[in-house]
Structure formats: structure tokens, C-alpha cells
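Single-structure report; data block below.
All protein chains but one are shown in place.
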């Protein structure tokens, strides 16, 4: 296991590549997380488009440089929009991130619709421990969108999930783990208040997608996104409450300079 | 009529109970208010899930510790999702809050769908004066989602509504009133800018739900939520404009300490 942080040159190079060639990143997400996700992508220099308007899922999934799907998008469309987007991205070779929000929290129809997305070969799967354990077939025991398991609990499950799906799998927690099934990166730091800002997880999926656009090394891009989150959260830690923390966090992401 | 505030021990005890046993609170709301509602619940320590994705309305309304329904959720789903959630909560004994946004503002089909939710025995009904007067059968005269009546105008109507429905009814205004049909609590204070932050009313419904989860005294829990709003708004009052006020308000909610 290798630790990765903002001090790692390859992390800064990931961000530099994004800024040099700003990707168009398409996303399907829910209306709670969408605003933060879009603002976070704009803050680092990417160009987002979000939503399942008419023929967007097929067209934008095909035309975008990368895509992320937060499955709670199902709260404003049927599963067909997600499947169409995933299938289109898969066929077009658009790298894409699956965020299986609330998987295993007690809604079996929803869970089945999420599970079917694995058929379309996500490049990366990210989530909290309960969600990923459930997606891997374990008993995740999530409560709504909150996790009741730790990222350490999830480590064996995500390695297995990566091996079976061919995707990079990343779990968020006090320590984040990112794996391709054999190699594992660990990212420490951050701020507990990231768990008190709605959409912070979904937005991490969006940031991963943005970093996937300019590289073939999906493992590194995914780990780099976690490291950017960690350093921005630490630099925002002087904020007095949860809402000003969210503002400071996006501010700090917007100020990250690969050359600093 | 009894006045209630952050200085009242039972108000602090309500918040202490929430923090000791963080509830999973499920909500259906609209995409304008959802982000603030989720962040506000996270700020006080509750775990929110929002939205009508597939089987969530039936499953989460049954499994959650409490629920709130902002009827403007109808802008992203049909009325069946709301009726299913309300019916499931009613059958499972999940306490739930009805927020009849824009009731009486001139859209009769919408109003009829809202009115039908009374069949499912809401634990609490909260809104502005125009909305509650309209729900009680008076002429509320709302304009969109804004009220044209005062909370004093609404007092007789909400007492009557509480007696007929068995729900606690609460009206927001310069003075908030909370009643079970006979007893009335009054909560003063706050900040006029709460009316200039979209979703502040919906988020109050979410906070009421969170406080309902750990008590059988729905009247007190509802009044306590209004008192938490009032003190957080007062502590945020140094903010210079409406947007920084919203940030400071959530910050102050996140910092409220029952032991202070």
C-alpha cells in the first residue's frame, strides 16, 4: 500500500493536465448534489453539463470527455436514462465513474437498477463503505445515504469488486483507499465536516471523472482526486461551521495551483 | 400561550436527544429546497435521505425514524410518490411533517393533491400563514410561495386545523405559533432574512422531523425546532447580505451545543 498526497508530483501533474486541456464532463446525479458538483468542476477548470434532458444521456455520454453517474439520479428520471448513458459511454469509450449512492440501504428495486449498471463497465466505482460492501455482495447495513461501516471494513470487499469488474474501486472514510484489485493507494487527511456537506461524495465522483479525461492511468487519476479533496479540506479547516466549511472547501479547490 | 426559546431547558433537551441518537430522516421535497434541507439536517447531526427514486418512498418512509413532505416535490414526481410515502409512514407509525408549500396560490389541481395528504394523518403541519389558512379552508391569498397574511391572522385557522386533523400545526412569521388545537406555544426572534433564503421553510420542516424521532411529545418537538431556528438566526445576524446570512445560519445551527 502506497500513500498519496498533494505533495506527490503525479497528483499535481493530474491537476495540471486538467487545467491545460479542460474536459467537458457530463453527469447524471440528483438535485441535492448537482449544484455542488457543477460548482466544484467549474472551480478546478472543467466544464460540466448535468441532467437527463431528452437526448442528452445518449448524446452527451458519447460526446463528453468523461462522465459520472450518481445513481440517486433515479429520483428525477427512470433507470433507462442511466442505462442509456452508461451504455453510450461504454460504446464510445468515454471513461465513466459509478457512484452507487444508498446501495444496500433497504430499497431492493433501487438496488437492482444500480447493480445492472455494472454491465456497462464503469471505469471507476466510488462510494462509502456500506454502499461498496453492499455492491460487492456483502451486508453493508447502510442507513439511508450514511455508512455504518468503516473504510477499513470495506478494503477486502473493494479489492474483490475491482477484480471482478475490472474497475478501479475507491472507498471514502477517515482513510480513503483506492485499488485496482492488487495495488492499493491510501489517502489520509481531509476534514470530518466533509461528511456534513451534502453532495461532497457525489462531487468527488465528478472530480474523478474530470481527472480521467486526460490520462489512461485511471488508478492514479482516482487517487489524485482523493488527494485534491484532502488538501482542499485541510486548507478549509479554519471555517467555523459546516456551511462556511463547504464554501471554503470549494474556494480552496479553485485556488489549487499545480506549480505551487 | 407560553413563550419558548433556546433558554428553555426542554428545547435544549430536544437537541441533546437528537445528538445522542441521530435519526435517519427521509424527505420528499423540491430541488430548490433540497440542498439546504439536507445540509441543515447534517449540521445538527441527523442523517438525511431525500427523493422519490424507485421504491424509496415506500421503503424509506417505512424504515426512517421520521419523514417530511414538502408538497412542491410534485415538481419532480407525480402525486403517487407523495401519497405512497405518506401512507407508508402512517401505516409504519413513522412520525411525519406536512409542508403544504404554495397551497392556495391559484393552482387547483395542485391544491387538491396536497389536501389529500391529510388522509394519511400527518403528525405535524407547518407552513406560512397564507398556506395554512388555505389548507384550513379559508381564503389565504398567497402569491406563489409567498404569504400575504400574517401569523396572527392565521392563529384561529391553525387551532381549528389542529382540532380537525389531530396534527400539531405551526405557522411561521414575525412570531411563530405552534398549537395542538388547545395549547399554543409562541416563538419570537429570528431574522427577516430567513424569508429571503429559499428553502428555509422547507428546512424547518426537516428539522421538526428530526426532533420528532426521539420523542412522543410532538408539540414540544415542533416548538423546539422553531426555537432552534430563532436562536441560530439571531446569532447569524451580523452577516452583511442574504447569502452570507444563509451560510452563517447553518454554521450557527451546527454549533448549537445543548450543554452551553
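All chains are identified by letter, namely A and B, in their written order; residue positions are counted from 1 within each chain.
We take it that a residue touches a chain if its C-beta (ideal position, glycine included) is under 8 Å from a C-beta of that chain, and two chains touch if they have at least 3 such contacts.
Small disclaimer: the values here were computed from a predicted structure and weren't measured.
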From B:13, B:198 or B:215, the answer for touching the chain not displayed is B:198
Quickly run down the residues of subunit B that touch the omitted chain. 30-32, 35-36, 71-72, 74-76, 79, 102, 105-110, 113, 143-146, 195-199, 239-244, 246-247
Touching residues on subunit A - with respect to the absent chain: 24-26, 31, 34-35, 38-39, 42-43, 47-56, 59-60, 63-64, 76-77, 246-255
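The rule is short, and it goes like this: only the chains that are shown with their structure count from here on.
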Just the number, please: Cα centre separation of subunit A and subunit B in whole Å. 32
